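A single structure is presented below for examination.
One protein chain omitted, others in place.
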């Protein structure tokens, strides 16, 4: 093939994806998924949130992260966006949708937190993990230890790949995890049908423990019209199964 | 191929399947699965329950639906039947088995309700959905809205396929959902070992929300000897994955 874009089948809808990475990462984590989506005829943006990437400022609030995402959508004049949030980015896409719902076609939560209104992200972790956030030094930012990332989020990867992934991670503002989030408007937009949602769960994702903290609980918060889909892989399916994930994101985002 | 039947392998058992469709559909929903089962050497019946299909009477009780199934089994003098019920048909096969257990080899519940004795089908939905049934007009019958079918039952389908599927649906008697069902005999037949059961769960089936209302709870009601199997696809796996579903139904129905 001589072009990275192909014309989609007549029956296939061309979508505009904005893929938002999880904590400690940048937009580059989506490279393989984005290539695959573009090959299938879709438009793809992979912004890096404020507070992420080497040298990023660490004295930011969660609202600063949201503002950087809203600004990206507005500066690129994006509309009809399938806005995908991985892991903690579920909280950023939810807050961004509150501020500018008219740009959003659908929110897609991938391996994602769906924060209860009034909670912080840290509150959504089980107690034994959330202690990590209380102890973090805001001046240093927060980066989860390798062992936890390796066992719970890279459970399907060889060690070398997990090491590469963690080595590229950088600390993020502690307040991203500890700021309490008012999501009243977000849940109202869902309840009124103005905001559509999908939840994508990689079958081997055990970054949050199954059961009380598992995907079922998180997807349920998005109400009876949330479209739920499973996909191969674990928490970093964009690294280990990018082709399959691209396909599932299309299923999650299309009309 | 010049015949739709092939001789099964010596080691493979030829089974008699009666496949019972879910709400709003007819026996035609099984066409692809039935073809595949016949190709593998099995006998297949796909009756349409009373109260289903274009122009069907809507002033029926749940017992009328059951009676139409029992009559079908008797008129065709069927025996040793693997009786498969999709979705709400779980309640019809359970009641039919109470009336004529000797014709049944095994009940197979696919994406299915297993109603607690004394409940109606509506009682087995989560509260936010069961309100739909209380508001339904018996003279009009009941048909779930497209958006709910599309997001929760066609979650793995392109829009056009979901539209085709819903366009073919027709209303069913409201009493099918609201009649209270005495299933004392059904659960006694299971407890005594006289009635064998299997439960088949498509891995992407989220027509009922995961967790409290999910397949685990429903399968558990069938007791410690229920054979549970997962299969690819979502609530309409007979439409999206007929070959795989046929294979799983054989695994569910064989000795």
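When the chains are written out, they are named A and B in that same order, and each has its own residue count from 1.
FYI, a contact is a pair of C-beta atoms (placed from the backbone, for glycine too) under 8 Å apart; a residue touches a chain by one contact, two chains touch by 3 or more.
Keep in mind the model is a prediction, meaning the values are calculated, not measured.
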Considering the complete complex, identify which of A:77, A:139 or A:159 is in touch with the unshown chain.
A:159
Which of B:82, B:226 or B:249 contacts the chain that the document leaves out:
B:226
Of A:80, A:137 or A:151, the one touching the omitted chain in the full complex
A:151
In the full complex, which residues of chain A touch the absent chain?
126, 128-129, 147-148, 151-152, 155-156, 158-160, 203-204, 206, 209-211, 214
Touch list for chain B against the chain that is not drawn:
11, 13, 193, 203, 215-217, 219-220, 223-230, 251, 254-255
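Basically, only the chains that are shown with their structure count from here on.
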What is the size of the turn, to the nearest 5°, that moves the C-alpha atoms of chain A onto the matching ones in chain B?
120
Report the inter-chain centroid distance for chain A and chain B in whole angstrom, where each centroid is the mean of the CA atoms.
37
